[in-house]
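Excluded from the complex is one protein chain; the other protein chains are retained at their positions.
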Amino acid sequence: MIRTLTYAEALNEAQVQCLEADENVYVIGLGAPDPKGIFGTTIGLREKFGSDRVFDMPISENAVTGMAIGSAITGMRPVLSHQRIDFAIAAMEQIVNQAAKWYFMFAGQSSVPIVIRMIIGRGWGQGPQHSQSLQAMFAHVPGLKVVMPATAHDAKGLLIASIEDNNPVIFIEHRWLYGLNSLVPQEKYSEPLGRCKVIREGTDITIVSLSYMTIESLRAADMLEDSGVSTEIVDIRTVSPLDWDTIFESVSKTGRLLVADTGTMSFGVSGEIIAKCVENLYGKLKSSPNRISLPDLPSPTSSSLAKTYFPRAVDIAELALSSFGRNLDKKWWKLEEGVRLDIPNTNFTGPF
Amino acid sequence: MIRTLTYAEALNEAQVQCLEADENVYVIGLGAPDPKGIFGTTIGLREKFGSDRVFDMPISENAVTGMAIGSAITGMRPVLSHQRIDFAIAAMEQIVNQAAKWYFMFAGQSSVPIVIRMIIGRGWGQGPQHSQSLQAMFAHVPGLKVVMPATAHDAKGLLIASIEDNNPVIFIEHRWLYGLNSLVPQEKYSEPLGRCKVIREGTDITIVSLSYMTIESLRAADMLEDSGVSTEIVDIRTVSPLDWDTIFESVSKTGRLLVADTGTMSFGVSGEIIAKCVENLYGKLKSSPNRISLPDLPSPTSSSLAKTYFPRAVDIAELALSSFGRNLDKKWWKLEEGVRLDIPNTNFTGPF
Amino acid sequence: MMIDQSVRLEFKQNLYNEMLRIRTVEERIAELYSEQEMRCPVHLCIGQEAIAVGVSAALQNRDYVFSGHRAHGHYLAKGGNLKAMMAEIYGKEGGCSQGNGGSMHLIDLSVNFMGSTPIVGSTIPVAVGAAFTAKIKKQHAVSVAYFGDGATETGVFHESINFAATQNLPVIFICEDNFYSVYSSFEERQSANRDIIKLVQGHGVNSFEGDGNNVEEVFNLTLSAVNRAREGGGPSFIKLLTYRWREHCGPNYDNDIGYRTEAEFLQWQAKCPLKAYETILMSMNIMSDALYQKLFSEYLTEMNNAVQYAKSQPFPSIKNAFTDIFSAQ
Partner (left out) sequence: MMIDQSVRLEFKQNLYNEMLRIRTVEERIAELYSEQEMRCPVHLCIGQEAIAVGVSAALQNRDYVFSGHRAHGHYLAKGGNLKAMMAEIYGKEGGCSQGNGGSMHLIDLSVNFMGSTPIVGSTIPVAVGAAFTAKIKKQHAVSVAYFGDGATETGVFHESINFAATQNLPVIFICEDNFYSVYSSFEERQSANRDIIKLVQGHGVNSFEGDGNNVEEVFNLTLSAVNRAREGGGPSFIKLLTYRWREHCGPNYDNDIGYRTEAEFLQWQAKCPLKAYETILMSMNIMSDALYQKLFSEYLTEMNNAVQYAKSQPFPSIKNAFTDIFSAQ
């Protein structure tokens, strides 16, 4: 059966099905059993599976990560959420030194099947310490898988695959995706880790994007279509290990590349993608590759600054057209006027 | 007066002169006053300046970083060493959330003049948790300066500049550099942060390198010269903010780029440099850019694996020649045979 | 210290007034939040005012203060500028952080309110660092770190306590124990056998416990810690029991959502720090209903002016926004 679910509901269902399927799976996280249930993603789990399998944690991100690792190497499959990625970096030591390296440093004798969920986002004045998007830090560490689904469908399939994977997976969710719907099969299914997905086919330019930027890229592609530019969108889904073949194939075809990332630009995800494409497709590009991401600044809080800090579909479309030496029709910019740019939709009223 | 000093002595002298010049400077670090004095870099400082200004710390990397930040915003200028970068990531939370953002998040009302020294390295079986090279993680964070001197001369000048800078500086030292000499003026001088240095001029290819890889690149350049290839070496010195102009100028001139980094490759420093060069010099490159760095693996411990894991001059030279469609003369590879590749020189006997 | 009776009464009056001022500000924020113009998370301190006020009364202007996400009261009690705070919450140019920070990033250097930031536990070591400066520079100042019961679970709290003890620094750790970390109660986070006072004493730090809804008790405990710190007696830890009335983040009551009971809330509402002190002051004939009305309307006017100011301030435009990440030399 296939229904429409929100991204949050899809994540919830993925956890329910994994908890049902494997008694070694457990869910731990800041507020996992509380009334808000991590943006709804863990609501009802404690009621269904009990407090031995679904529980809260002290504000001890580093030790709780270590404890999850220890449980994983002894047979459990923890699904851990630290809520915001900004909090999770308190656990960097365990993630980088232990989770990422355990399998290698003991030559494969034990592995760490752990999923660490982290939330990124934008808007509603979350500000410098509550809206970072640090996927590049984790992707840079050999031994971590980094997953960033953009749709409810992939959120479910990739979370199930992550829980079933024998390796540490950093599972990054964008706050603005929780409310978005897509068709989600009811049965337990997994989407393969390490595989990009061409979510829109096109011939003139390839947009390689991830997480929430995929949503904005889809809107941008409509604008580009209106301008006569046919856009192919490759949704990254797994930042590391990255499925280069799918990207190379698309870029080889279109000859043009634009990377859209949720993080700050320098030394981030976008640079690696451009570098790798250039190294591998040298001479096949028709124009200089482009990228769109956050400026190299912390996130400012004021809603008036959200507009320029966080890129939107129009920014992507404008940049894409620039590689054809063209500008985006002003009408698209006009459409954005007056739209509150620090909220995902008008239902959103804060305070989180 | 100008003398020959080792890199370690140069760092020591920089701290002495800063401690003398400014009573707000203090030195804190794991083992700072102990008999080994952080590879000699802090030896004698406590005797000269007393235990109020030069002191040890508990194994509390995160809090000590925070305490250094707090002292910095109230007028002090801490020079903090956590020894290895692997230990420093226990302080990631303070570095990323507080040090990097304090100036911005309070709109410039207070700044964080703090230097955090971290050691990277290779060799002598340091292994997975004692020889990481995580500069990319720090360079990715807006608000941090990341400095990686390659020579004794720059070590002194850049450390003084870092201490005098009003911002948080991650100062990364490679263990294999401590014993290397160069001419170092006696007086207090500073080398500007954010400026690369062309340390060897050439016309055919540009090697952009940093820290210890600059030493290997210099040797590679000799091999290349022997092959008739004139190499220009741009020593990065400051990874962030990066002096793109100097790099662009050199690459525009030579038309060829090879990046040599001490870290693992993916989502690291090298990708950003290649991406930025391609974006800015599109069409000016004569061949696909190349890069050399660590494979995307933790460091294995066995000395027999050091050889393939850690790139050397011959690897750089070979790769550089490949962009001319040529191979390196076998004699250079022969020279390496029998050389122990897990030690910087034959004086080195462990156990650190 | 206060021999003169009139000075003493004025002091008491001020304690009350400060609490009322903070309460008025916070209640007004709660009322106005639904306008959707304060577009950032707000963590109100209604119910916990006695702590900020009692602590601040024991401090001098030169003393450093640091806080976390729930900082409005700490900022105001230390003398932080109300208009700048409101403009900050409204995301405006005139805000204390020019809109870069919002409610969770308050600063007023003129009164040495050094900064509040919302990563739990994260400003604790920073406060210790300011105490280090105070000691080294012989500023005769102390440094205060405010944090909640949840923050005592962070590793950095323990590392900070140990460092402060080792270096004998003039820092006062103020733990506002309101029983909850967001919606999580103690059972989920700490052992029933935990004894934070003993724990901190084990670190070698003077450690006290008090009624966080009793403003004079807070003041007295803090004052003796401050005096000890000024005299080189090192750090102190003070745990103060209190209760947050509204939801963890946001303007509403949330006793209905299931993590705590209405009964528990009512019990603590009955221990309102303002009401309790008002009763005492009434019995001393300092307070009266009329005075309350006068004070309340004064503070409300002040607050309305501040809101007015905030609303009238321009938004930071890209051009005027503070966007430097590095301080020039």
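Every chain is named by a letter (A, B and C) in the order it is written, and numbering of its residues begins at 1.
We take it that contacts are C-beta pairs under 8 Å (C-beta built on N, C-alpha and C of every residue); 3 or more make two chains touch, one makes a residue touch a chain.
If you're wondering where the values come from, they're calculated on a predicted model, not measured in any experiment.
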Checklist line | Contact partner of the left-out chain, one of A:Ile73, A:Ile273 or A:Val314 | finding: A:Ile73
Note to self: Among C:Gln190, C:Asn304 or C:Ser327, which one touches the chain that has been omitted from the display?
What the structure shows: C:Gln190
Check: Touching the left-out chain: which of A:Asp165, A:Glu191 or A:Asp342?
Finding: A:Asp165
Next item on the list: Out of A:Gly29, A:Gly143 or A:Gly157, point to the residue that touches the absent chain in the complete complex.
Entry: A:Gly143
Check: Tell me, which residues in chain C touch the chain that this view leaves out?
Finding: 153-159, 162, 165-166, 168, 188-205
Check: On chain B, what residues meet the omitted chain?
Finding: 30-31, 33-36, 55-60, 62-63, 86-87, 90, 124-130, 296-298, 300-305, 308, 342, 349-352
Notebook entry, point to check: What chain A residues would touch the chain not displayed?
Noted result: 26, 52, 57-58, 60, 62-76, 93-94, 97-98, 100, 102-111, 142-143, 145, 164-167, 241
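Definition applied: only the chains that are shown with their structure count from here on.
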Notebook entry, point to check: Going by the average position of its CA atoms, which chain sits the greatest distance from chain C?
Noted result: B
Item checked: Chain centroid nearest the full-protein CA centroid -> A
Check: What whole-number Å value describes the gap between the mean CA coordinates of chain B and chain C?
Finding: 42
Note to self: As a quick test, compute the distance in whole Å between the mean CA positions of chain A and chain B.
What the structure shows: 31
Next item on the list: Name the residues of chain B that each touch 2 or more other chains.
Entry: 62, 93, 97, 100, 104-105, 142-143
Notebook entry, point to check: Considering chain C alone, which of its residues make contact with at least two other chains?
Noted result: 97, 99-101, 105, 117, 119, 155-156, 323, 325
